[in-house]
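A single protein chain has been omitted; all remaining protein chains appear in their positions.
All chains are identified by letter, namely A, B, C and D, in their written order; residue positions are counted from 1 within each chain.
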């Protein structure tokens, strides 16, 4: 009763969520991990399993009896990491399966595209792994929310650590993947390192489809740069880092300093792909399973028990997003998107792995601690590739909603749909 | 100057990769006239031969590490490869280290078998069918092969490093009087280049100094008449296919340390290799090789910062731009033969 | 002056002089045969007339205009149709469709975009085409897939395709080779009749002396790229050099 | 008229020796179209058999069936050549077994020079005339040996096609309109050659539209009409039987 007047208002005893993750294409493994996390979240929401983070979550609205008493069901779809396919898949979940919320994804392009779709259709979008500033910057939407951190935060968290380790007198050379996420990441890292006194001596855009980066890396040898920043993700990062190491950049001495490589956004799966090459290389990450707070431990415990290996950061953010959505519905007492939006805006919580966190009302971005990590020298297993160097406190990565890197665009108003 | 030398080196290297992949493709596509969309998959399977061998060699059993726990709090274990047990730790480690070069030995029979089975079981029935049908069937096959690999190995890239002995770079600059450390080149890439030259040379020799090449060319132009002259052309086509698959596979094995293999690497290279073959000219082996090197070098130059500052995005389109220019100025690519796939 | 005037045409293929100073004049409404040993350059000469080859030097005038520098379809539109030595037809089309294409070309010129009009509604052209098929005894095959015809039939079809265009000049490259005797005779009659009725000029290459002597009013003998003699059939028949180099026992 | 040959292994070969090439109840199809409708005939060693009939009668189809080409399919029947079951062979096996075909459309292989076209014929055994000897027979080919085969003139291509068949050591030569496009003198020359190799024991089937010419050369003749044999007898018989010639050959 009372659930009507919005798209896909649940009528029966169940409510359907749509998990839209890459199942084919280069991010399929990441998507598979996201899906595992979602399945786990559904289990926990429905009161099965050990409850995971429900036990550590600061909000106690969720009862383990589904959402608002309705059992949680889910449908899945394949984004193929293409905006068209992702939108088609999201549409089918909304139009055919009656999904009331869409979540997932492993790239910013897809996140932005699906977010716009959800805005138009009148359902909530809880972004998965998307790191570009634009998701909650230029392209933010009232019906969309992002728990994952972003390029700006990576830059802000990394810069002090880099300064502390490599000094403030450095010359950086950027290789940047030629698409939106690459641009915002380069901009973020540049501005925060330049603020520390670093100089940027070169930036080159590399095609996304590139697999051999040798012709981009050799010019670095001839520049006087002593740091190489790889604004690459996924296969790009694996290949560019591998190539950089092959060309002996890490053994170089420039200006009397050791040459260094930085990878702004790390993911464990990519680290695995790059193998031994990641050792000692700094980067940032949203979350890591070795965190020792209660929330992280509970999540790692239930995920590890179910699947036999620790979760990735993508899995973590997806799991948390699912819970946050359910909690917001529960607190709002309604599935209506606008009610959910209201419940999520300005929501402060804890116990989800990154310390006290705020869902900022102005741009629907979560503000929380950010991890700076480093490739581990002596990994004990194929999952233990990164070690946490520093947990950057949230204050240090917070920015004004109208920060230039996020300027433009507007949330608009929430849309309940039909 | 040194920048240019470096980019030429890069281009030669990239070019040798393109040339090698295109060489295999041109045997099937340029010579047999089969539009083989599964060629990329063959390259990919080659690369996964390297991955598989290194996995096989690293097959291990668990040994508990006393006093340590894993992330779930269970007793921690350590994996000890069987080769350590068999050959001792030092020799075992060396064998694992050398798994990529060793994989060549594995890849040759595997790829020939794959190629022959593919030809006998499938492609054989498509020589006389329209190119459209060949596209559909080989594309289907490519997807299937790719998905099988994905099923067993996942979608993530899997590192397959070169042996330790090849880690590091060769300092060209120092050799020719530049500042040390400015013109360097990784050993493995040199190996790759040399390997490409050897393979290309071997294939050339085989087709040039035997009548095999002429017969296959004739067979492609007119199967029926060649049969009339008592020649079992089917057998030769099968051999050709096996040869092409082996070339593709070897290209893949050797490429594994340069970029970590993943299941869709074949598709990534596919279109490019078609472009290389066609720009080289249909039916021309030297053309394919030449085009491979040419495009590789041009691509390297287009990715220089100095160039990109003048023409932004040139690196994205250079290959296609060059392809268009060449195809418009030379009707059959660089050295194509008349009548091959012109209708 | 003849309808077709070939002056001092030369054509080399690498080291081979395929045509050397060829002069030829074909008078309007005559049948002019070109004969000569294999490889004499007969087909090459025709190729120069229809734009398939460009002569190295010399001029080719048709109806007072030069054909050199024109594309094959322009030359055809001027009124020259050609039957090839090996049948060139549209193998994927039916016989009737094969006939309609030249009809369209005749009516619409080298390009016309009739994208919506239906082929079925082209009654007049269809009648023409059927009449022509009738004339070459192929009406019963009109719905046949033309590639699956026997070779003699392909020949006849190609000739019908040329005739239906009602060209001013018809170039025939061994039109009756491989044709059954009966059809050869029919063809001879047909060509004679059409020439009279429609005012067509014909240049024909043939090795079949029966055809040549039944049809030709003038004969040019080509040898090694140069015209040996040009004369009436009677004189050619008796020409000793021709007899020795070409005709053999057939004369 | 025809007796089914019996080549089963345990039989004395001599018993069946007279029929060198034997076709028994052969039915051939192009896809769905039923072309050769159950023909049987024998050819004896050293004989020249003329295979006659109108355009589309099925002559080419018959030869292609015997040569075991993929098209047409022989759905029923047996073909024996010198005790070898051709009907169980593919075309290259048939060729190795001693069959040589000069196809009607010459089939010169594009991309290969004249010499390569000949070399190609000598890759698989058995090998016949040497290339030099073939050049002696057709000096024209010798002059053009480095030229790409398909750029030869029509007649030169025909010579090459014949030469290519002779380059293999064939037991039975199937000639599909070999004189087509050849100058009369060359035809005389080839006829001489055929007589000459016949004396050496070569067996030949000759398809030719110029029936008179063929019959003068041949020992025996078979006339085909719409895929069936309507006459099988000596060549003189046809030459003498006017009504037969009028009905099926229109001469």
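Note that a residue touches a chain if its C-beta (ideal position, glycine included) is under 8 Å from a C-beta of that chain, and two chains touch if they have at least 3 such contacts.
Simple rule for what comes next: contacts and distances are computed from a predicted model.
Asks: Leaving aside the chains on screen, match the unshown one to its UniProt name from "Amino acid/amide ABC transporter membrane protein 2, HAAT family", "NADH-quinone oxidoreductase subunit K", "Spermidine/putrescine transport system permease protein" or "Protocatechuate 4,5-dioxygenase beta chain".
Replies: Missing chain, UniProt protein name: "Amino acid/amide ABC transporter membrane protein 2, HAAT family".
Asks: Given that one chain is not shown, what are the shown chains it touches?
Replies: A, B, C
Asks: Just to verify: which one of A:164, A:195 or A:410 makes contact with the chain not shown?
Replies: With A:164, A:195 or A:410 as choices, the missing chain is touched by A:410.
Asks: Of the residues listed, A:119, A:218 or A:334, which one is in contact with the missing chain?
Replies: Once the missing chain is taken into account, the touching residue is A:119.
Asks: Determine which one of A:83, A:136 or A:302 touches the chain that has been left out.
Replies: A:83
Asks: Which one, B:5, B:56, B:136 or B:335, makes contact with the chain that was left out?
Replies: Candidates B:5, B:56, B:136 or B:335; residue touching the omitted chain: B:136.
Asks: Among B:144, B:165 or B:202, exactly one should touch the missing chain; which is it?
Replies: B:144
Asks: I need the residue numbers on subunit B that touch the omitted chain, in ascending order.
Replies: That gives, for subunit B, the contact residues 35, 122, 125-126, 129-133, 135-137, 139-144, 146-148, 151, 267, 271, 274-275, 278-279, 282, 312-313, 316-317, 320-321, 323-324, 327-328, 331-333, 341-343.
Asks: Using the document's contact rule, name the residues of subunit C that touch the chain not shown here.
Replies: 50, 52, 71-73, 76-77, 81-82, 84, 88-93, 97, 100-102, 104-106, 108-122, 161, 165
Asks: By the contact definition given up top, give the residues of subunit A that touch the hidden chain.
Replies: Where subunit A meets the chain not shown: residues 23-24, 28, 31-32, 39, 74-78, 82-85, 87-89, 91-93, 95-97, 108-109, 112-113, 116-117, 119-121, 134, 138-139, 178-181, 205, 207-208, 404, 407-410, 412-413, 415.
In the analysis below, only the chains that are shown with their structure count from here on.
Asks: Within the chain touch network, how many edges lie on the shortest path between subunit B and subunit C?
Replies: Steps on the shortest route: 2.
Asks: So, comparing each chain's Cα centre against the centre of all protein Cα atoms, which one is closest?
Replies: So the chain nearest the centre of the shown protein is B.
Asks: Quick check: which two chains are joined by the most contacting C-beta pairs?
Replies: Chain pair with the maximum contact count: A-B.
Asks: Between subunit A and subunit C, what is the separation of their C-alpha centroids in Å?
Replies: Centre-to-centre distance between subunit A and subunit C: 75 Å.
Asks: Rounded to a whole Å, what is the gap between the Cα centroids of subunit C and subunit D?
Replies: Once rounded, the distance between the two centres reads 30 Å.
Asks: Quick check of your reading of the touch definition: is the inter-chain graph here a line, ring, star, complete or other?
Replies: Graph shape, chains as nodes and touching pairs as edges: a line.
Asks: Give the list of subunit B residues in touch with subunit A in this complex.
Replies: Listed in rising order, the residues are 2-3, 6-7, 9-11, 13-14, 17, 68, 70-72, 76, 150, 154-159, 161, 167-169, 181-184, 186, 188-189, 257-260, 262, 264-265, 268-269, 299-300, 303-305, 308, 312-313, 315-316.
Asks: Any idea which subunit C residues touch subunit D in the complex?
Replies: Result: residues 13, 36-40, 42-44, 85-86, 148-153, 156, 173-174, 177-185, 207, 209, 245-251 of subunit C touch subunit D.
Asks: Can you list the residues on subunit B that touch subunit D in the complex?
Replies: My answer: residues 128, 211, 214-215, 217-218, 221-222, 224-233, 283, 337-340.
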